[in-house]
Structure formats: structure tokens, C-alpha cells
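Of the protein chains in this complex, one is absent; all others appear in place.
Let's look at subunit A:
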Amino acid sequence: MEHIYQYSWIIPFVPLPVPILIGMGLLFFPTATKNLRRMWTFPNILLLSIVMIFSVDLAIQQINRSSIYQYVWSWTINNDFSFEFGYFIDSLTSIMLILITTVGILVLIYSDNYMSHDQGYLRFFAYMSLFNTSMLGLVTSSNLIQIYIFWELVGMCSYLLIGFWFTRPVAANACQKAFVTNRIGDFGLLLGIIGFYWITGSFEFQDLFEIFNNLIYNNEVNFLFVTLCASLLFAGAVAKSAQFPFHVWLPDAMEGPTPISALIHAATMVAAGIFLVARLLPLFIVIPYIMNLISLLGIITVLLGATLALAQKDIKRGLAYSTMSQLGYMMLALGMGSYRAALFHLITHAYSKALLFLGSGSIIHSMEAIVGYSPDKSQNMVFMGGLRKYVPITKIAFLVGTLSLCGIPPLACFWSKDEILSDSWLYSPIFAIIAWSTAGLTAFYMFRIYLLTFEGHLNIHFQNYSGKKNSSFYSIKLWGKEEQKTINRNFRLVPLLTMNNNERASLFCKKSYRIRIGGNVKRGALITITNFGTKKAFSFSYPHESDNTMLFPMLVLVLFTLFVGALSIPFNQEGIRLDILSKLLTPSINLLHQNSNDFEDWYQFLTNATFSVSIAFFGIFTAFLLYKPFYSSLQNLNLLNSFEKRGPKRILLDKIIYLIYDWSYNRGYIDTFYSISLTKGIRGLAELTHFFDRRVIDGITNGVGITSFFVGEGIKYVGGSRISFYLLLYLFYVLIFLIISSLLLFFFNF
């Protein structure tokens, strides 16, 4: 028993050799390393599976006898300060470990195929296992400093992976945006850690909680300061989990490859914020303001994410906003104090969302062959439609994920979301109403994505009827040497591509959108001609189902999505109702506000469930109404067209809907606001200080230099070696001397 815990320090280090070896190989022996290629994935997956087995074992131990195991080593020793390293295993850690490893393995298997044609295949795997290492380190860390270290490291991995296709300027901007936004959160986190160190003198969780509770109990700390520190600490979680003020990076993060979106930006890394808050819940729980703040931000994010997801054209962005909204649910649950529900939703959501992202990756992969390799097009839902005929397995997997996220009973998210929703009634009715209605919205936007993607006809084939002309240079995936040669030959490409960026940046409006629909396949194919020799890029080809390597992880995730809900289904054991999850989490539950009622009120559960399911069905029904596939060819290419057809009777309704669409389409104008206020502000500051530095500080120096130059010139002129001038000067001084001395004599004599 004990030795399993003893050796668990090894967990974060197990996947580490792979990135080190790949990195060194790529630096020193690039060709040899690249030739090995797939050989590198096997150790990757193997090592992660070892960790998975290990963590399953740990979890079983935790279920049988939940105990907290902690071990620390000293890192730096000094007389005044010492930092320690160690690991900390409890039920929360074991849950997160299983989550990370299972999703991680599946995504690794998936991306072997997804990335197989990419030039950066090995780099991708190196980054991935680096990420796995740091994420495993994050969840096993035993003190706040260690948390901070791994927190930054996962941020860096996310930066690297978002900017994976670094030749695309959009990706370059997105990765910097993500890093800087996360750094703002880290700023808060670091300050919070320092503040709590100042209050309690410790970084270790156990000591920290104990000392802090004593201090609060004895009323020995300044309450304002404590609240400030706690909210700073919370800011880190807000940024990482893409909660309201700092959520802007998450949708942009979808520029990375899709497996990354599944692993990092849906299942694991964004859950790190939830993890941190859950870990520090004993700390936050004694400060009521912080709990209110957490739940408030949670509910804002729930609503905001759901509304922003309503009108996204990009399938991954839609899913990203939905992730944000679901993370908001978790935050809300944590703020309400229902620790168990939050973690449960974390697990179920991770599997469902990973499934959805992998499904969308499969769709993108099959669309890419037809519409070209630009994410503007391959991820664009307008070109999709009717895919269910071509990719049936993906369709089933995606449908399961969608239903799960909507909260349809037998699937995973139903159980957890229902728990959160019923808890929210006990917390505050207003929050509850918002949370319930957002559940309906969730169902709506998820089904909107589903319907647009899989139902109807393949819209890409209608484009030739439109007869519009189009500059067709979007479909270029600038990557790889082969393509680069083609680019070099084509001079006109540069302005066109920059134009593309501008258009992209201008938050595409629907006009430019309609233009873009036009027939670009042939010309697109002309340029892309593709290093993807096997895939065809001809017009009027149909999307193909992905390979088995990609389907297998999706099917496994379908299984997870189907059965993970069983974690909370109570089973009878010696007369006590228990479920695995509460068995795992019982010691950690601190403040479930309805903790006393041990017996499950089936009646209440049923009413809640029916209510939530009916709301979800209402959302689905509305989605069907609005996005019911039209079989007239062109009209539903643009989503708004369906509203325009409704006629003048419902102008008001249309206006409201249009308003919502506008809000959602422009991302709530929050990005615009940030770019106007913050980016411009910082740029202005930079200009100002630069100006000050160059003109004032350097100006003084140069001024001194120039003055001394002129003084020197003057003296040179004066001392120009002309005897007459010297004589004149001499006589002049003698005269002055005489006058002064005579004056002095005059005065003193009298």
C-alpha cells in the first residue's frame, strides 16, 4: 500500500524523457530524428499508459481508504528562506491524474493520424508530452510555489501549441494573446501566493489552511488584506479557466491543431483553474466575499459563454465558447460550495468535450480535402452540412457528445449538470434561473452546431451555382518546404494574404462572408497543390470518413461519455447509500450547504431532472425550428437568411434575434474593447516612454555634448593664435583690473 504512494513522485517525470530526447534529436540530428517519426509516438503513449495504470491504482487506493499523502524535499536551503518540492496525493489529485492520462492517451493516439502529414509531427509530440509532464506536475504539487511553477509551464506549452503553425500570422497573434492573458492571471496568482506567505509564513497546503483558519478564528488578520490576497489568487484561476474578464484568449486558442484544443483547451489545462480553486477551497471558504465573487464570475461566464456561442461560424470557436460556459458552471458550483458537483462536472465535461473536439477534428480533416487547408474554410460550418451521409461514425460520436452536453439523461453531463442546477436553487434563485435558462441555451447552440454540420446537404457543392467570383487564395496552408517553393514563385501572393489577414481581423461581417462562399475549389486546388499527395483536392469530391486511428479514440470517448455518469449512481452497500464519487470525495467536502440530508430525495431528483430535461428539449426544439435544413439550395447558407425570410410580421422578434446575433458575432464587443483600451493604452505608454527616453533623457546628454562642443569651438575661436587679438584682450583685462583696483583704493581710503 504505502509503497505505491512512496513512488508516486515519479508520476510527472515519466513522460519527460520523450520531449527531451526529441528536442535534442531535432537540434543535433534533425534528419535522423525525423526519419524515425512514428517510432517516437510509441514510447510517448507507452509512458503515458504507465502513468495511467499508476494513477488508476492510486485512485483505487483512495476509494478504499481515502487518505492524504504528502512528501516533501527541500529545494533551496538557506537560513532565512527555504523552498520545498514534494508531492501531495489525495482524492482530487487522483481524479485529475486519471482524467489527464486517459484523455491524454486518447488524444495522442488520435493525433498520430491527425498530424501525420504535418512537417512538425515530432515537434507536436514533444510539446504534447511536455504538456503532459507539466500538467501531471501541477496536479501532484504539494505547495503553492510548485503550483505556480507548473502553472506557468502549462501556460508555456499552451503558448507553443497554439502557435504551432507559426507561419500563420493569426496563430502567432493568438498564442501571444493567450500567453499574455494568462500572464495577467499569473501576476495575480504570484501576488496572492506572496500575500498568503506573508500572512501565514507557509506554502504547504495543509499548514496554510490550518494557520489561516486559526488566524481567522482568532481574528488576527486584516480582513481587507486577506480578501485582496484571496481574490488575487483567484485571478490566476480566472485567467487559466477562461472566466469572464480574461476569457478572450480561449476562442483564439483554437488556432492550434484540433487535438490540442481537445486536450488542453477543453479537458485538462483549462480545468486547472477549477482544480486550483478546488484545492484552495478550504482557504476560500472562510472568506464569504470570495465565495460570492467566485459564484458571481461563474454565473456571468455561464451566460456570456452561452450567448457568444450562439452565432459562431467556426465550429471550433463555437465549441470553445461552450467550454467557457461549462467551466463557468463548475466555477459556479465551487462558489456555491458544492465541491462534489463541480468536480463531477469537471470529469463529465472533460470527456464529452474531448469527444466533441475530436469529432470536430475528424470533420475538419475530412473537409480539408475538399475546401482547402485554411481554417477559415475547413472549420467553417457554412461549408458543411449533410455530413452524416459521408462520415457516419463521426456523426454518431458527435451526436453523443452533443446530447451529453445538452444534458439528456443517460449521458454523462446530465448527472453532473443536474446536480449543479439543483444546488443552485438552494443557493440563490436568481442564479438558479440564469443557470437553468442557460442550460436551454446550451442545448440550442450545441444542436445548432450539430444541425449545421451534419444535416441538410453539403453546402460546398452549392457554391458553384452562386456564380460569384472570388479571390481564391484562402486555401493555403503555409507550411512545409514543398509548398514554400510554390509560394516563392508566386509573387502576387503576399498582398493577397495580407488582405486575408485584414479581413480576418475585421471580425468578418456577413457581407464579406457571402463573397467568400463562392466557387474557389478549383483555383484553390491550383495553388495548394498539396504535399498531401494521397488526398484529392478536386472539386465535387465528397468528404471521407477518417481513419481508424482517429475513430478509435472517439469511440472510447463515447464509451466514457456513456458510462461516466455512473460514478454518481448510488449503490447499496451495507444499508448505506454510497456512490463512488462521494466515497472518493467525502473527506474533502467542507461546505455542502445541504450536507445533512444523507438520504437521496428521489422525488426531488425526479422533478429537477424532468425540468432540466424539458428545458434542454425546448432548446433542441428551437434549434430544429431555426436550423431545420432547407432543401432549397442556397438560402440557408447564411444563417441570417433564415430570419430574413420570415417576413415583416415578426420584425420585433427579428430585431431581438438580430441583436443577439450581432452581440454574439462580435464576441460581445469585449475583444474590441480590450484591443481599444488595453492594447492601445500599452502601445501609447510605450510610445510615450520611448519618446521621453529619447528626447528628454538622451536629449539632455546629447545637449550637454553639443553645448560642450560649442563652448570648445568658441574657445578655439577666441584662442585663434592672433597676436593682435591677444594684445587687445590683455589690454582690456589690464584696464578692468586698473579700474577695479582704483575703485577699491578709492573706497577704502575714505
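One rule holds in what follows: a residue touches a chain if its C-beta (ideal position, glycine included) is under 8 Å from a C-beta of that chain, and two chains touch if they have at least 3 such contacts; residues count from 1.
Just so we're on the same page, contacts and distances are computed from a predicted model.
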Among "AP complex subunit sigma", "Large ribosomal subunit protein uL14m", "NAD(P)H-quinone oxidoreductase chain 4, chloroplastic" or "Autophagy-related protein 13b-like isoform X3", UniProt-listed name of the chain not shown: "NAD(P)H-quinone oxidoreductase chain 4, chloroplastic"
Which of A:117, A:183 or A:457 contacts the chain that the document leaves out: A:183
Touch with the omitted chain, as defined above, among A:7, A:42 or A:198: A:198
Residue ranges of subunit A at the interface with the undisplayed chain: 23, 26-28, 30, 75-81, 145, 148-150, 152-153, 156, 159-160, 163, 166-169, 171-173, 176, 179-180, 183-184, 186-187, 190-191, 194, 197-198, 478, 484, 487-488, 491, 494, 682-683, 685-687, 689-691, 693, 697-698, 701, 705
